[in-house]
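Every protein chain except one is present and positioned as in the full complex.
For clarity, chains are labelled A, B and C in written order, and residue numbers in each chain start from 1.
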Amino acid sequence: MKARSFKSYWEKFGTLAIFIVMWGVFAVLAPGSFATAGNFVQIITQSATIMLLACGEFFAILLGGIDLSIGSVAAFTGMITAKLMVEGGMNPFLAVLLGAVLGGALCGFINGTLINLTGVHPFIITLGTQSVFRALTLIISNAQATFGMPKAFTQIFGGLWNGIPMAVVIALVVALLCWFVTSKLTFGRNLYVMGGNRDAAWFSGINVKQHLLMVHTISGLCAGICGAVMAARLGAAEPNTATGAETEAIAAAIIGGTSFFGGKGKVPNVIVGALILGLISNGLNMCSVPTFYQNLATGLLLIAAVSLDQAVSRKK
Amino acid sequence: MKARSFKSYWEKFGTLAIFIVMWGVFAVLAPGSFATAGNFVQIITQSATIMLLACGEFFAILLGGIDLSIGSVAAFTGMITAKLMVEGGMNPFLAVLLGAVLGGALCGFINGTLINLTGVHPFIITLGTQSVFRALTLIISNAQATFGMPKAFTQIFGGLWNGIPMAVVIALVVALLCWFVTSKLTFGRNLYVMGGNRDAAWFSGINVKQHLLMVHTISGLCAGICGAVMAARLGAAEPNTATGAETEAIAAAIIGGTSFFGGKGKVPNVIVGALILGLISNGLNMCSVPTFYQNLATGLLLIAAVSLDQAVSRKK
Amino acid sequence: GSGGGQTTETTEPAATEEAAEETTETTETTETADAAAEAESTGDTYTIGVLFKTLSSPYWQLMQSGLEEQVAQLDNVTIEIFGAESEEDLTGQLNLMENMITSGKYDALCVAPITPTNLISGVVMANEANIPVVNIDEKFDMDALAEAGGYVVGYATSDNVAVGEMAAQEIMNQFPDGAGVCIVEGIAGATSGELRRDGCRDALEAAEGYTVLDVQPGDWDRQTALDVATNMINKYGDELDAIFTANDTMAKGVLQAMINTGREDIFLVSTDADTEVQEAIAAGQLIAVVQDPGGIAFSCVEQAVAALESGNYGSVDEQPEDVLIPATVYTQDNISELMGTE
Partner (left out) sequence: METLVEMKDIRKEFPGVVALDQVSFDVKAGEVHLLLGENGAGKSTLMKILSGIYTPTAGTIVMGGQEYPALTPKKSKELGISIIYQELSVVNELSIAENMFVGKLPTKKLLSFLPVVDKAAYMKQAEEAARRVGLKKPVNTLVGDLSISEKQMVEIAKALVENSKLLVMDEPTSSLTEEETKNLQNIIRELKAEGIGIVYISHKMKELREIGDRVTILKDGKTVATKEMSEIHSEQEIISMMVGRELQSTFFGKEEVVYKPENIIFRAEDIRRKDKKTQGVSFELYKGEVLGVAGLVGAGRTELMNAIFAGESYESGRIWLDGKEVRIGTPYTSIKNGIAMITENRRETGIFPNFGIKENLVLVNRLLKSGWGGFRGMIHDRQDQRIAEQEREKMQIKCSSLSQLITELSGGNQQKVIVGKWLAADARLLIFDEPTKGIDIGTKTEMYKIMRSLAEQGVGVIMISSEMPELLGICDRIMVMNQGQKKGILDKSEVTEELILQTATM
């Protein structure tokens, strides 16, 4: 009985424990620059965009699929949102609603529809739309950054609010919603069911196509919001932003204990997974590790973090 | 009986049919420059390195896993091979044997060992080693290209032989070996078993860990050979070469009908999958499609190719 | 600055040893936070943080080595150089800059943003922390910067458009009666590559008799450039007289394509020249418009030191003057000058 409860604790808090251990290690290595309150806020802020992307990716992976297009979607929606404000003179909130929220959801909807219609594995479909959305971004922007958004926008989506970065607030609100959806709603539980055994889910009356469509729409939605946050944070919508961000988002989800085969994982742990990634790169910066050695260390720490998790949770 | 035989024909030759259809489309669009014998050879040559990588990746995917490190491994082994010759004055064949063949196999062996030891999904392990091998390449080369390899090397691994590009010859020999291994050897057949149902494989006494180790070693080996071929073809070992090549290799394997869930796929089709990718980028060049629109078209053609395959094979 | 740097302990021998070890290992001049604090108090040595686009490409490598060489001759300045993982890692670079500011180690920053806008919020953060910022190579979009309330105290570059124009001029010199030209640009959307491309293309199109046959992306990659150039050569055949590439890595791929197809008669103009390209130039295989990255970066460091010494850290209202470090055309005839300096 003891063993059982340790296992369930580790399942809940294992990722957090790893985060704390890593933080401790860096704090010892670079006490002056790393282990400060300001830097802690910095780590969270820098992880905010990956958190947003990871939330969406989590849904895709939960079904045993994947979404490779989220980086491109973020760039695309960021660009649209910015253009709506800068060239269309639109109110920031309306622009975010149309460009980021609706735009992102639409991109995801397209992914989901294509997957359902063609029956092709999400990897290939979203690899294709990754190219497509990036190309569309480059085309509408002519590869130029768009800037000059209203202060209201950059402040509300990328600024500080009583010293708390808005990017973090938004990421946490989105994460909270995702956590609610996956753990409290029938819809969310259906996703775990589908991830565990899709055929059985179908025979039990779950409309798997509708659910998959919804999942990719959510994934696109999160990426869309991330696009707006990125644009606000940078003060400009960059056409080449978030290239390769999907890999980081996937890594965050997996570090957070999400199973690649689907049906297993929890939003809070995914958030901590994103924090671990942010922690690693911040920590290595703060220790003044030379650039190439940072890559080396990132790879090793990534493996170490997930192996540690696996080792502890297998032990009991 | 009729339907069945169509299905099994399509399974064998479907990818090829798609290649031919696409070739036809481009031939109509750009008859003068695209539809020439010379350009056909060109397409094959340009696909050779992806073929090599895709062969290795195929093994990893066959087990239901993945290998994200192959691009980095190719860069790493290419660099070592070049350095052995240029700085160590080693005989080209010995250098290729040590640097590319043994080096690549060793990288793959490390991947496999880590996966077996930690029990972590290959995605994370090879994502980690992707960083690590790239970092090692940058460190040993200080981010500088190594050049000045002996003519013998560049000729034999990257030159022409009676008008036939050696890169293609090597890729096809490797592919032939891989085909032989997967379709004729007990070892290869066991991989299909493992990919289809790992428990069943273990129940029937197959040593799954050994097989996995071997698979990643082969994957690394193919990447290693690719590294040497790339260096020979370019006349230099570039530290940043093959970045993101794993995505293309995966795409080639999937286009070639390999199942992401493991247990399904054939080497010849993977080779054609690589050719389709080469065809798309060559065709778009030849049609002088503007830069941004190339990304767009690549994405759409990728989706189209795989959807077509799926649609036809599901029909019957 | 905030964060670190408040500690005023004297430097312990162990720490210096560590620092020395790191230096030899990484060829970077490093300094501990303690030492920086000490420097601040005495007021005559400065630690400057330098942030490049990336360190894993020849151009930035050249800039690094050139800069380190020249800074070594100053005895009151130490530098630490960083770069993003790749030239596509926009937010990664911003994170790095923020971390450099938060660490409190640096008296001034010299940064080369990957795009004209991706580091703007970093500059604003540095301004708020009262750290002067100098702009290297890739120019900030000054309107966007001013709008965000940020400012830099200095800027040095070589003019990328001018680089393209110089290449076009060389092509026109070589083929006075007109020519067909192909351009291999960088990765889609990369600014410096686009400016070089535009400079070259516009200059050629403005002149009588010159046609730009094709512009294709080489993704800054040698193999892609090899494939793209081969396709170009096959497609345009004799129409094709000259190729311009937006960097030296791609030039090497194009050169290989020319050799493979037996079209060594094509007049190839590269941007920049690493050692490998220099040798090829010496062999008469191509020419190159070479920028002076080390000079650019060093000028930036000098501007940063000047700012620190004068105490003028700039403001939103003043725009720094562009310091243009000229690019030079190197051919078989004068390449020995460049090779001597290496």
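Remarks
Criterion: contacts are C-beta pairs under 8 Å (C-beta built on N, C-alpha and C of every residue); 3 or more make two chains touch, one makes a residue touch a chain.
If you're wondering where the values come from, they're calculated on a predicted model, not measured in any experiment.
Just so you know, the chain we are not showing touches A, B across the whole complex. Interface note for the absent chain: among B:Lys12, B:Lys151 or B:Lys184, the touching residue is B:Lys184.
When the whole complex is considered, the residue among A:Pro31, A:Gly88, A:Gly148 or A:Gly196 that touches the unshown chain is A:Gly196. Interface residues of subunit A facing the missing partner chain: 1, 3-4, 183-187, 189-190, 192-193, 195-197, 199-207, 210, 214, 263-264. Listed here are the subunit B residues that touch the chain not shown: 184-186, 189-190, 192-193, 195-197, 199-207, 259, 263-264.
Following the convention adopted for this analysis, only the chains that are shown with their structure count from here on.
Contact topology of the protein chains: fully connected, every pair of chains touching. Distance from the centre of subunit B peaks at C, each centre being the average of the chain's Cα atoms. When the C-beta pairs in contact are tallied for B-C and for A-C, the bigger tally goes to A-C.
Centre-to-centre separation of subunit A and subunit B, using mean CA positions: 29 Å.
We define each chain's centre as the mean of its Cα atoms; on that basis subunit A and subunit C are separated by 32 Å. Within subunit B, residues 138, 143, 291-292, 294-295 each touch two or more of the remaining chains.
Within subunit C, contacts with two or more other chains are made by residues 55-56, 188.
Here subunit C touches subunit B in the complex through residues 55-58, 61, 86, 185, 188, 214-217, 221-223, 226-228, 230-232, 234-235, 249, 252-253, 256, 260, 274-276, going by the rule given at the top. Against subunit B, in their complex, subunit A makes its touches with residues 114, 117-121, 123-125, 127-132, 134-136, 138-139, 143, 244, 247, 250-251, 254-255, 260, 292-296, 298-300, 302-303, 306-307, 310-311, 314.
Within the complex formed with subunit C, the residues of subunit A that make contact are 32-33, 36, 38-39, 42, 45-46, 49, 138, 143, 145, 147-148, 154, 158, 230, 233-236, 238-245, 278, 281-282, 285-286, 288, 290-295.
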